[in-house]
Each structure stands twice: as structure tokens, then as C-alpha cells.
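Right after this comes chain A.
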Amino acid sequence: MESMLHITTLHYLVLGAALFLLGVIGVLTRRNVVIVLMSIELILNAVNLNLVAFSRMWGGLHGQVFAIFVITDAAAEAAVGLGILIAFFRNKETVNIDEVNLLKW
Partner candidate 1 sequence: MAPVATPFFFYLLSGIMLIGGVLVITRKNPVHSALALIVTLLAQASIYLMLYAPFVAGVQIILYAGGIMVLFLFVIMLVSVDRVQRERQFNSQWVVGIIAATALGGLFMAVYTKGKDIFPEHALPMVENDNTQQIAMKLYGQYMFAFEIASLLLLVAIIGAVVMAKKRI
Partner candidate 2 sequence: MFAYIKSYLSSAQTPGAAGNMFWVLVYILVIFTGLAIAVMLMTWLERKVLAHMQVRLGPMRVGPHGLLQPIADSLKLLLKEDIMPAEADAFVFWIAPFIVVLAAFTVFVVIPFGPTHAITDMNIGILFMLGVSSLSVLGIVMAGWASNSHYPLIGALRSSAQMVSYEVAMGLAVVSAILMTSLNAEGTGTLSMIGIVQAQLAQHEWFIFKFFPLGLIAFFIFAVAMIAETNRAPFDLAEAESELTAGFHTEYSGFRWSLFFLSEYTAMIAVSSIAVTLWLGGWLRPFPNLLSGPTWDRAFSLFPGIAFLFLAAMCFFNTARMPKHPLFRIQTIGLAVFGIVLGLIGLILFIPAVSMRVQDIFWFSAKVGGFMYLYIWYRGTFPRYRFDQLMQMGWKVLLPLGLGVLILTAGVALLQQKLWHP
């Protein structure tokens, strides 16, 4: 009980891991590209959570700076990913990731 009530870095890490797993499941199982991209955002957020938690643990700010870089990265990834999605939808009129199979020969 004591360990439940005292929030340590490990708690944040477990939360991050859970979020990461949710993201992984989403990426691996969903067909809808939009939701796959959102799951990737979940993964990135889990990473961010860990970074900030470690930054809190060591009392430094490097983790937070890294988190900001990861957010920047996520923005770039979302922009390009959604751009690809739009191009894909225009050609195939679907957003199912199974049908991205032009190279599967």
C-alpha cells in the first residue's frame, strides 16, 4: 500500500509502458491508416512520458528538452504521414492499410 501511495519514477515508467503497448497493439492490428498513425502518436507519447519522468528523477532538464524534440518529430511525422494518407486515398479511395500493397509482388 505504501508503494501504491508514494508515486515514484517506476509508476510513471509502468504507465509509459502500458501506453506504449497500447500503441503497439494499435499499429499491429488496426486496418485504418488514420488510427495506425494515432497509435504511433501514442507510442511517441509513451516515450515522452518516460523522458520527462527520468528528467524529474535526475533533476535535470535534458529529458524535457528531448521530449520537446520528440514532439517536434511527432509533428513532422504526422504531417508527412497524413500527406501520404491523402495521396493514397486519392488513388485508391480507401484508407485501409492492407491495400497498400503495390510493392507486394
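A word on the picks: all candidates are chains of the complex that A comes from, given by their letters.
The working rule: a contact is a pair of C-beta atoms (placed from the backbone, for glycine too) under 8 Å apart; a residue touches a chain by one contact, two chains touch by 3 or more; residues count from 1.
Being a predicted model, the structure only gives us computed values, none of them experimental.
Only one option in 1 or 2 touches chain A in this complex, and it is number 1. Partner candidate 1 is touched in their complex by these residues of chain A: 4-15, 17-32, 34-35, 37-39, 41-42, 45, 48-49, 52-53, 55-59, 61-62, 64-65, 67-69, 71-80, 82-87, 89-90, 94-98.
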